[in-house]
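All protein chains of the complex are present and in place, except for one that has been dropped.
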Amino acid sequence: MTASRLLRHETILGVLTVIALIVLASLSDKFFTAENLLNQGRLMSEVGLVALAMTFVIVTGGIDLSVGSILGLTAILLGVFWKNLGLPLPAAMVLALACGTFAGWVNGLIITRFRVPPLIATLATLALYRGLAEGISEARSVRGYPEWFFFFGQGEVLGVPFQLWVLGLATIVAAVILGLTPFGRATYAIGANETAARFSGIRVDAVKLWIYTGAGFCSALAAVIFVSRVTTTRSDMGTGLELDVITGVVLGGTSIFGGRGTIIGTVLGLILIQALKNGLALSGVKGDGTIVVIGLVLIGAILAGALFDRNRGG
Amino acid sequence: MTALSAHPGRSALHRFIGGYGQEIVVLLSIVALFVVVGIINPRFLSDTNINSIFAGNAYIAIAAIGMSMVIIAGHIDVSVGALIGVIATIAGTLAVNGYPVWVAWVVPILFAMAVNAGVGALVAYTRIPSIVVTLGMLSILKGGLISITAGEWISDLPTEFMIAQMRPFGIPSAVYFMVLLTAVAALFMRYTDFGRSIYAVGGNMEAARAAGINPERTVVGVFILHGLFAGIAGILFATQLQVIQSTVPPNLELTVITASVIGGVSILGGTGTVIGSTLAAILFACIGSALIFLNVSAYWLRAVLGLLILATVLADMARRRRVT
Amino acid sequence: MGARAMQGERAGDATAEDRAALPIELRAVSKSCAGIKVGNTVSFDMRPGEVHALMGENGAGKSTLIKIMAGLHQPDEGQILINGEPVRFSSPRDAHAAGIATVHQELLLFPELTVAENIYLGQTPKTPLGAIDWPAMRRGARALLQSLDSGDLDIDQKVTTLSVGNRQRIEIARALAQDARVLIMDEPTAALAEHDVQRLMSIVRTLCQRGVAIVYVSHRMPEIFALADRVTVLRDGQHVATRPVCDVDEPTLVSMMVGRSIDRLYPAKQGQDGETVLELRNVSQRSVVRDISFSLRRGEILGLAGLVGSGRTETALTIFGITPATAGDILINGRPVKIGSPEAARDLGIAYVPEDRGHQGLIRAQSIAENIALANLKRLTRGVIVDMTRVMAEAKQAIARFGIRARGPDQLVRQLSGGNQQKVVLGKWLATNPRILIMDEPTRGIDVGAKAEIHLLMRKLAGEGMAILMISSELPEVLGMSDRVLVMNGGRIVGEFDKVEASAEAVGTVMTRSYSKDDAA
Partner (left out) sequence: MKKLTMAAIVSLGLMTGSALAASAWTGGDDLPTNPLACDGTPSPAAAKPYDGGSPTNPPDRKGKKITVVDVPKLIGIGYFNATSKGIQDAAAELGNVDAKTDGPTKANIDEQITFLDNYITSGVDGILFAANDPVAIAPVLKKALEKGINVVGYDANSIPEARQWFVNQAEFNGIAKALVDSMAAEVGDEGGVAIVTSTFTTPNQARWIAEMAAYAEKCHPKMKWLETVEAQEDNNLSFNQATTLINKYGDDLKGIFGMTSVATPASAEAVTQAGKCGKIAVVGLATPNAMKPYVEKDCVKSVVLWNPVDLGYAAMQVLRAVADGTLQPGATSVKAGKLGDLQVINGSEILLGSPYVFTKENIAGFDF
């Protein structure tokens, strides 16, 4: 209904992404190949999955700093359930997913039931979940997963990496939920004015609880894919993931104050970051230089969006 | 209804407790911690241990002062860890290249203030959320530092440069800095117009404007002050040891933000004190040390720390609910 | 008609000496906001100790004029004179220095700071060393509040814990602390209950006696006639007239404001009341709502009167499920129901138009269509997808039905005037097809013209069979609109009047009487 208004930032970002792709492609002939692009898709899947959920979280005006820790905890639990408790691997996967989801639910509970600001609540669980991962594993790795398990992180379906299908599917589902369903409308409403949303008969706490639980689920799903991709389990997995994810979401035009943001924007933001990381590396820019560029692009893109908005008199 | 004597002003003590609830809770926690751990392992109370808890973490407390001001003004800075790393490197480079010691101390602090003036200006005048600007700044500082220094350690620092290692009257100078800066900042926040305008801007920006305060200038000023404190923290950080790593200290920003928040600074802005954040930084240092003294399994240390943070947060929420 | 005749009469008759003593004078100022010219060549002056009412519909240019005087806007043309000297205000600070203070409608206070500091922030007393002198500040604050007959306020309390009336007194104290010679009060009574209004009016009179000139902006006629010495009317950015109050009467003022005459303010009842749709039996909600029993019939407008804090809004919130009842029964169409959330209330056919539009009623950053859809998402969903075509269609329908003046369903709500915003809230709730409509302060902060439209609409809805529960702090509105009036006091219902019995005196007495804890009806 208000596509033109919401897509303003996304348009800038889209143009920026296209320019970046063209420039990067001209800098290195290895960049714009199907193989490389698919591979980059594989590499961004975990961050991407979490970023989809994080978009919902930030649109409600919240934030979730604990996603990286949930990823680490889920990975450890997967290994512990399978190796130490001797569960069959599929059962261990389901159980680990359930635990990660539960961790997200706990975040939601602390935020909705005890009214702790999300930043503080998840700052605490960031330390807690990582600590649990470290304690449970005693810093030991779990290795030696069966070959079939590696399909989730390394396999291909119709020439496209498995997790890219997952990410694609998740993106469509997330875009539909956020953009077209009553749940999505409720999400925006909560972010824009929580009281008015509650007074309009929206179950604010339930929606938020679902969203934080969803963030837990996505982090757990990313954990399983990650373990499958790197074939081992470590308690420090996913350290610093939250900053990458938040950078992607914010670059995608989601307002940190809530009420605004789209899945398309998040996906564009992720693509732009991944393209810069990959393309600059292929063009011979070193990692530290790339970090600087990403910082500049983040500030620049948001600045451009803000100025554009202002010129439109908004 | 209009009985004039209904509230002749609450008692001074009542007012004090009402105004410093969280600070008192944190202070009591510190005392309780010292008592309990001291009983279990008396060495915890030795002057050397207390000295090292305070001295070793003074830079975190000092950085938390500036962070508290930023959060009280309704903003946040996630780049402070990177900034401290950069300051330490600049200071060390100047010191080993033969510049006078005071130059090596002052120039990096000015640099930090200049960087933060830029951040503050972006935040205040373009209305980009501070978390976005500082997230970008984090990348820029971190990447820039590694590009330029390649992480080359700086050693052979002149002795007179090592301000944090000086011990006037047997107490590490870092402790003096922490106490002095906290006191000055607390007085500044309470007794100056600028200090109060920080609360005003964080509490209600439009009301601040109507009260004749220039919110933009206040925000820039707060970030510059934050740069000053981060700068001093960086110098102490740099002079604590004989070598400077030329890297960004890992997760420092989270530690600093957590200290501010646990110290009672509302993440929504407008309320909190710098005394609280310093106390909270000390509490954290104490907990970290106490857990080792209590023989908590090293593997579970972080989980316990997380649990304690969560407990503090929930206790604070419960306290607030009782008050209102 | 009348307006044209008065056009020439401006405050230009004063002699040069008089003028030098004028605390503020505006000469032919104008200001363009985003291409629309507001406050087009308005001239306006204040005399010491007078109350000068500033009237006009929303959008007439009152706010712009106030902002120019408060230094928040700079005029494009014209001059501001203080004591006869031309000045330029480049910030609120300059206006303060010139002795001009403002009590803003939205009460610009700092919730986390104490009462004393809120009064003095920006101009704190200093010790000789230049530090803020807290003891002096607290002393000063206490003295100021005493002088405003508000010594009961605790100066060390955080403002966040205070009621609206108390907050307003703090804003006035704040203006006095600035030694203001001109005090601008922007709709000071909009959010106040009758009791607080009386108190405010006595404060205003005190201030005048001290020689403070007061610019008084209000939509409420009785206050204007009770307080003001002169009245200036604006319409569409044009200065219509400035007149001594004794020279005008209410219809004249109204017609000057709206540019036409409005003959009937309160529409008459149409049709008969039907069966009972809502019944409360001994409903309580903790200690705020106590033992409430009443019934509401189809086609009836039931007025709920009482002071702020008497439990009116709290009763509404209980019926609507925001704060569910802790005891007693609620019956809808004779069947007992449990209302645990606004969602449950909505599904039972209850709609609630809350008192605080901007905060509770609307999402100002979203469009009309999005707002209207918000309470109706379930109905507007096909499968799992929100049906956008239907959302747009319903929004257009609401715009047409309620006469919302907007560019279209896509327009952002925050760009609409107060009256139109209220219509959007109504549109949202009527789209849920409710049988019971609770309206809390339905016309707060809405100008005369829009107010009449809303009243007409309420009457029409009742005529169509809607049961309406109306909460209002404006006694004339309660008396004019209600078929029956319930009066609340201390969380209980303390009186019931039918249309004939209800008079301002009778209702007012029950409202303000103080009951001991246990003997209330």
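Labels A, B and C are assigned to the chains in the order they are written; within every chain, residues are numbered from 1.
Rule of thumb we're sticking to: a contact is a pair of C-beta atoms (placed from the backbone, for glycine too) under 8 Å apart; a residue touches a chain by one contact, two chains touch by 3 or more.
As the structure is a prediction and not an experimental result, all values here were calculated from the model.
Contacts of the undrawn chain with the visible chains, over the full complex, involve A, B. Interface note: of B:26, B:61, B:175 or B:308, the residue touching the hidden chain in the full complex is B:308.
Among A:9, A:260 or A:277, only A:277 touches the chain that is left out of the view.
Residues 28, 30, 35-36, 39, 43, 46, 134-135, 138-141, 143, 150, 154, 226, 229-232, 234-240, 277-278, 281-282, 286-288, 291 are the ones on chain A that touch the missing chain. Seen from chain B, the chain kept out of the figure touches residues 41, 43-44, 46, 48-49, 52, 56-57, 59, 142-143, 145-146, 149-153, 155, 165, 237, 240-250, 288-289, 292-301, 303-304, 307-308, 310-311, 314-315, 318.
Quick note on the criterion: only the chains that are shown with their structure count from here on.
For the pair chain A and chain C, the distance between mean C-alpha positions equals 45 Å. If you average the Cα atoms of chain A and of chain B, the two centres end up 30 Å apart.
Contacts from chain B toward chain C in the complex involve residues 1-4, 6-7, 9-10, 15, 18, 187, 190-193, 196-197, 199-200, 203-204, 206-214, 266, 270-271, 324. Listed in rising order, the residues of chain B touching chain A in the complex are 78, 122, 126-129, 131-133, 135-140, 142-144, 146-147, 254, 257-258, 261, 267-268, 297, 299-307, 309-310, 313-314, 317.
Taken together, the chain A residues at the contact with chain C in this complex read 1-2, 5, 176, 180-182, 184-186, 188-189, 192-193, 195-203, 259-260, 313.
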